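This is the structure I want to talk about, given as structure tokens.
Left out: one protein chain. Kept in place: all the others.
What follows is chain A.
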Amino acid sequence: MTDQEALFEYLLRLGDSTLILGHRISEWCGHAPVLEEDIALANTALDLIGQTQMWLGLAAEVEGAGRSADELAMLRDVWDFRNLLLVEQPNGDFGQTMMRQCLFDAFHIELLTALSQSDDNRIAGISAKALKEVTYHLDRSSETVIGLGDGTEESHRRMQAALDLLWPYVGEMVTPDAVDTAMHAAGIAPDLTALRARFDTRIDAILTDATLVKPDSTYAQTGGKTGFRHSEHLGHLLTQMQWLQRAYPGAAW
């Protein structure tokens, strides 16, 4: 893999993760438990999809094959997606959605903080922009996880179940592979091992306040960011997300 190919892969990871999570939480639009949460989820989805436009726009430029950000988003199939497994997991109940969000946000904020110092000015610029938005995302998701975890017996039980269910997807975010290592060596991306320590500190503090117990396991599901093996959920998501472009190729607003 050349440096250029590794950079393209890396940008797909960033853009596909925000795209798939943005789509997932937009599924709540009109269905959230209360109006304020509905609006907050839709706003978060909007931020993530806006970030996707920037990441996939840059990915398309780096690829130099004449594909646009829209084409990358709407015309690739499951095996070409490079998003983290965590973000393609189904919404479950509201608590499970917010637990997934909090785990991702705590990672995302650390990643963007580091990437805003990237040697690649384009990546640094997008990250500095996105970081401002993600600060609000984490504020809200962590407050909600704490509120529900340290809430009623029922909300506590559901949040612990959500954490137990999603924990095996955390490892993939913070464990470096060949692409991450190449990007770190090139001065583009941070050392994920060092980032993991900062992520752990954040998430431990949130879970403690939420009276939740972090599973005593480091087992990690992998295969999302490499594209080696996505979970079955991604294909179902794409049938919804890509339906219009598949049914009416080239349809424009």
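Please note the rule applied: a residue touches a chain if its C-beta (ideal position, glycine included) is under 8 Å from a C-beta of that chain, and two chains touch if they have at least 3 such contacts; residues count from 1.
What we mean here is this: contacts and distances are computed from a predicted model.
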Undisplayed chain, where the name is taken from the UniProt record, one of "AzlD domain-containing protein", "Phenylacetate-CoA oxygenase subunit PaaJ", "sn-glycerol-3-phosphate transport system permease protein UgpA" or "STAS domain-containing protein": "Phenylacetate-CoA oxygenase subunit PaaJ"
Of A:Ala130, A:Ala182 or A:Leu207, the one touching the omitted chain in the full complex: A:Ala130
Selected residue (touches chain absent from view) among A:Ile49, A:Leu165 or A:Ala220: A:Ile49
Interface with the unshown chain - residue positions in chain A: 22, 36-37, 39-40, 43-51, 53-54, 121, 124-126, 128-130, 132-133, 136, 139-140
